[in-house]
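Of the protein chains in this complex, one is absent; all others appear in place.
After this line comes subunit A, so read on.
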């Protein structure tokens, strides 16, 4: 077997020499990785930007368009704004946790850190996000009594129905994300088993 392995090693070396002669220069690689890095930053902060825009939109609506007067409505508006604010805060924590996964650690440590990160993501997508959607919905329905003073009943029915339809979309998105990230988590746990050599 050792002769065969040596042959394999020499084939490997030959293939590497072939790459050596064709490596792009460092300038080229540098510009490629800069491009890719800025794209990756946009991806990381994309969720935060979208949520922040929604938050600004809602705050502007309550400040400029419909400044609610009753206490119940004000608490409701607070729930809606507060829920979104918490979600944005969690996204920041998530990005910072992702950045803390140290690629310089050994593979087992990095895998453990990745498992911890996905466990955190599982919590976010599970009880925390659902809690925030509930808070947001509660806030919305606390505002409707005051809104009903200014809108016709049929308009209120339309607003309520559109909210329910609007709520189904984030619910489905959350469900999809939970499934996706749980699969990733299971794969990484499996990977850890493979690294330490447990039989699954």
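Assume contacts are C-beta pairs under 8 Å (C-beta built on N, C-alpha and C of every residue); 3 or more make two chains touch, one makes a residue touch a chain; residues count from 1.
By definition in this document, contacts and distances are computed from a predicted model.
One subunit of the complex is not drawn; among "Teichoic acid transport system permease protein", "Iron-regulated ABC transporter membrane component SufB", "RNA polymerase sigma-70 factor, ECF subfamily" or "NADH-quinone oxidoreductase subunit L", its UniProt record names it "RNA polymerase sigma-70 factor, ECF subfamily". Of A:18, A:96 or A:153, it is A:18 that touches the chain left out of the display. Interface note for the absent chain: among A:86, A:138 or A:191, the touching residue is A:191. In the full complex, the hidden chain is touched by subunit A at residues 1, 4-5, 8-9, 11-12, 14-24, 26, 28-30, 32-33, 35-37, 39-40, 43, 101-111, 114, 180-181, 183-184, 187-188, 191, 194-197.
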